[in-house]
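There's a structure below that I have some questions on.
Shown here: the complex without one of its protein chains, the others still in place.
Chain nomenclature is as follows: A, B and C, assigned in order of appearance, with residue numbering initiated at 1 for each chain independently.
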């Protein structure tokens, strides 16, 4: 809702409240995971913007280019430069454990965005549930296809946790809920070319494919549309030849495609909320606040994911033709 | 007919044994043809859809960009040089070409030059990258490997820098045309590729400047002594290489409908694999474009068959790599020659 | 004593001129030392935090794995060969070592061998990979470039295959120890690295088998004719290379606290860049381990300084690549020799 997103600090931690009277302030270091996708670029833009709005002193952001070694190096450099709290988005959730322990031993709180480290101490994890993405996509396709048909799935890299979570959840949901649907899971390593090749091949082999789940609109959207166009399969949902497509990310191009009737839905990964709550929690950490599991004031829930580690599971709205013009969606705020 | 190849009566053993070599060398070009036949049979057995015209067309179309890069790399390798930066030109050239013509609102650079300039700009940028590589390698006498490795990073960095890492979606129609059009039943990109290979094979086989590339790769001092302007030829090869990479980028942009920030990323390994499997030597002076093209087809067919066979995502990479290794060993055993 | 060696009076200028060459060659080792000094000064100016013990220790520790790979690659390059597969050994060796000892529930292979075997297994796997590469290259006479390119894909594929792409984080304590322990104020991994380089430099400089590596890289036929068992030495170099890569993987596993499915991915380009910037030639027979180590430090310092300087994420890659290119050109100008 409108009000919640405009709240300026995560005040609503149920039963929470200031405990340690540590003085607020101090520099916040932030590492961006990559700068080569629309989603992350939006996030990268939101962070400094929101930091200014929230009055947080942000150090110059570093970029780890999807490489955990760089992330570790950047983190260490930020600590040397006096960071008092760190925001990061480790794309490799295992390999960050030691670094988190080291930061914990230096009493530097860490907010991770998008991924939940497998191990290690974090102050707060800000993410949407990637398993939920897979499930939402499965349910959407299952319902549209009425439990029958052939679906092709562009998997992300199996070595990335997000790709794995989405793939597993999608597969499990399909298996238990829609046994009548055949799923072709295509390994793509997040590469558009691989997706396009797989789609072409599969459409030749099975011309009756009627659903597509792409795990990242940023890389798969354009190639998919291009292949379908060349096969004359870009037809409105009313046409029996229509292939139902659900995407994942919520970039502006996906919205446009939904408006144009080329795809049917996307799960909007909230880049703005990621940035906003990451910065807010970092600020709260510096102010010494603590949080408890429970619903928040911004349509999300903080859950204890084990060992007292907290995760604020942000809503990831399903965007369809009905709500595609909602100005609150980050994809509609990008200029 | 064979009289001339037979050794004079006085010389025992040596000459006849060696006389076979040139004929065999000519066959080496065809060394992969049996492999291609086997793959086609295997493909047909695995799935009847494999032999459908549609599927074969797909295989061809999916390999067009790779094959243009392999064409470029094969020429450069035959000339005795090296270019790793081709894969980043595949991304940078169309990105910059598009960026210069689209409005800033669509992530352009804000120059908004006439749209008609887009494609020429893209090709020009590819040529300029090749020219710059050539300059550093020939004038500054830097190692080609390391120059182009540096350029690989710089070019990708530039693309991310000025696009801000965004994929460019708002493409002018012209950019989409070549990657999508069909001419006489086949995708335009396939025709372009065929044309490029025919021109390449003819030039490298039947024209002085093409032969000069082999001479330079075989023995650059000897080529220079024979009056070949070696630096000029090598430079031209680098420029054409860059141009072909830009063309590949253009086709890929059209086929995929956007310029991805990572377009071309990681292709260079496949390019080398295809060229070397196709018989092009990393030492220069050896190999043919036809062989390289066969290398591309082999890799493309393997990919297609693995997809059709529905190999598990978990194991597909290991299987793919294993097949490549086995192909190499077979090539070694059948050709009977040490590789280089 | 010197009479015999000095040129007869009639020979002008020539001999003294040549005397300079070997001395200059020795200096080439130190060619990067000024660059390192400059980088340290620049770093100190940009941010006082740069010179803090903590930061410098971090720079060293972050480079340990890379430097072990560079050590391995430099040896292999000096021997006149090539190994691209090192980067995948960095992932596969610890993954398999861990997988064999941890329970299936934690994504292990289910063998649950004694935990104490983990580290020896990891190193053994590295050595076996090296031995297999060597076998294909030396016995089958396949091209080292293409064999190790194939292995790169296969090994990574195997790792993804048997881990299902999962990170392994239920590690035995022993795996974490080396990557985290501190000995006498410095991380253990730094000490290990220093020790490895000292051993490497001494062996390559003062031991028969080490010198044989240079002889083989410089002229393998001459080395064989002089009684060096060339195949055996090269094979040993590949095995040691694999072992070092596995060790690097072990350190990385400990430092990062898990075996990532993509561990080591993309490192090989950096490995080559460091080796070549450090003066190791891709043609074999040239370069020193000390030079290679300097190459590693230069790249590490550049990275650290760019991070400290807060260069915009968007442009960092372009700037990084640009600096590498410029460093190469400077190395070319100062050494005055064509590169290869």
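Everything that follows uses one rule, which is that a residue touches a chain if its C-beta (ideal position, glycine included) is under 8 Å from a C-beta of that chain, and two chains touch if they have at least 3 such contacts.
Here is the rule we go by: contacts and distances are computed from a predicted model.
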Considering only the chain that is not displayed, what protein name does its UniProt record carry among "NADH-quinone oxidoreductase subunit J", "Modular FeS cluster scaffolding protein NifU", "Pyruvate dehydrogenase E1 component, alpha subunit" or "Sugar ABC transporter ATP-binding protein"? "Sugar ABC transporter ATP-binding protein"
For the chain omitted from this view, which of the shown chains does it touch? B, C
Which one, B:119, B:223, B:260 or B:293, makes contact with the chain that was left out? B:223
Quick one: which of B:142, B:215, B:262 or B:276 touches the chain that's been left out? B:215
Where chain B meets the chain that is not shown, the residues are 4-5, 8, 11-14, 17-19, 21-22, 25, 202, 205-208, 211-212, 214-215, 217-219, 221-228, 285-286
By the contact definition given up top, give the residues of chain C that touch the hidden chain. 1, 4-5, 7-8, 10-22, 25, 206-209, 211-212, 214-215, 218-219, 221-229, 285-286
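Here is the rule we go by: only the chains that are shown with their structure count from here on.
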Based only on mean CA positions, could you tell me how far chain A sits from chain C in angstrom? 36
Rounded Å distance between chain B and chain C, as computed from the means of their C-alpha atoms: 30
Each of the following residues of chain C touches two or more other chains, namely 160, 164-165, 314, 316-317
Touching two or more other chains, which residues of chain A qualify? 35, 44, 158
Can you name the residues of chain A that touch chain B in the complex? 34-38, 40-41, 44, 155, 158, 184-187, 191-193, 196-198, 200-202, 204-206, 218-219, 221-223, 225-226, 229-230, 253, 335
Would you tell me which residues of chain B are touching chain C in their complex? 136, 140-143, 145-147, 149-158, 160-161, 164-165, 269, 272-273, 276-277, 282, 314-322, 324-325, 328-329, 332, 338-340
Please give the residue numbers of chain C that touch chain A in the complex, ascending. 47, 49-50, 52, 54-55, 58, 62, 65, 160, 164-169, 176, 179-180, 252, 254-263, 266, 303-304, 307-314, 316-317
